[in-house]
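Every protein chain except one is present and positioned as in the full complex.
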Amino acid sequence: MGRLPDGRDLIAAIVAFCRQAGVHTAAFSVMGTVSEYTLGAFDPDQQVHVTENENAPFDIAACRGNVSRKAGALFVRAYVCLTDIHGRVVAGRLFSPTRLREAEIDMLEITAPVFDRRYDSSLGLDLWPQRPPTGVANGEEPRTAGSNESK
Amino acid sequence: MGRLPDGRDLIAAIVAFCRQAGVHTAAFSVMGTVSEYTLGAFDPDQQVHVTENENAPFDIAACRGNVSRKAGALFVRAYVCLTDIHGRVVAGRLFSPTRLREAEIDMLEITAPVFDRRYDSSLGLDLWPQRPPTGVANGEEPRTAGSNESK
Partner (left out) sequence: MGRLPDGRDLIAAIVAFCRQAGVHTAAFSVMGTVSEYTLGAFDPDQQVHVTENENAPFDIAACRGNVSRKAGALFVRAYVCLTDIHGRVVAGRLFSPTRLREAEIDMLEITAPVFDRRYDSSLGLDLWPQRPPTGVANGEEPRTAGSNESK
């Protein structure tokens, strides 16, 4: 659990948080406020995300995602619900730029083997391979990815 | 953490995921895309869920729920926020059929004693008994319910 840097792009901030904590696989939630968002919804016909960008203050009413790897790099897939003082609610997949005013994250590291995303051309998305769950392996206790900790 | 089977009903997929991982009590989040949804909102006057079904592509902007038992079987209670390329946001309690295009789940197993749901006729819902928290028992470390793990 910790605070993300003010003014950063949300995806970049999550990637930096993982790098600093040495985390490569994790599930997380974020809450806070943003000054700009870019959200998308998937169009299965065109196999693209239709995105919307807006420069305005919003509260992050919900943001949940995971971190895994794609082509050797950390990859964030996350979805967000936003709201503003006019009662508007917008939601969708998180894209950049989404600029934080301030935000707090809680993250649970998964110490399982690496999850690798690859482009699935039939679904049009970067996905993990489909395999049945193998049960809960020994020694795979979750760790909390820490921040704001006085050593 | 893992990927749920493409094309499955979401509740059925979560139950199957738990069975395969040997999990009977858990909290989880799901994200992904659906081709059909059934969501409900509770009407306290009639003590029924008013449901809405729609066959159309939506992104799962948020989905959080838990798994416990009811009458000896695994029971999923979950809530969902969906959005589409037209900017619509719909939300409510998850019902079947809700058909996945593809989805990813992260689940935290609760190794506490079984939570049993029973119908509460005054509230009109299947609920756990109300008891004060008993603190954190020893040996109740959470386990991550694994998937996509190369043994």
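First chain written, first letter: the chains are A and B, and each begins at residue 1.
As a working rule, a contact is a pair of C-beta atoms (placed from the backbone, for glycine too) under 8 Å apart; a residue touches a chain by one contact, two chains touch by 3 or more.
Note that the structure is predicted; figures quoted are calculated from it, not measured.
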{"item": "Contact footprint on subunit A, counting only the chain that is left out", "value": "1-3, 5-6, 17, 20-23, 29, 31, 33, 35, 57-62, 64, 81-85, 87, 89, 101-102, 104, 106, 108-109, 141-151"}
{"item": "Interface with the undisplayed chain - residues on subunit B", "value": "25, 27, 39, 41-44, 50, 52, 62, 64-66, 77-81, 89-93, 108, 110, 112-113, 115, 120, 123, 125, 127-137, 140-142"}
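Basically, only the chains that are shown with their structure count from here on.
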{"item": "Cα superposition angle of subunit A on its copy subunit B, in degrees to the nearest 5", "value": "120"}
{"item": "Interchain centroid distance [CA atoms averaged], subunit A/subunit B, Å", "value": "20"}
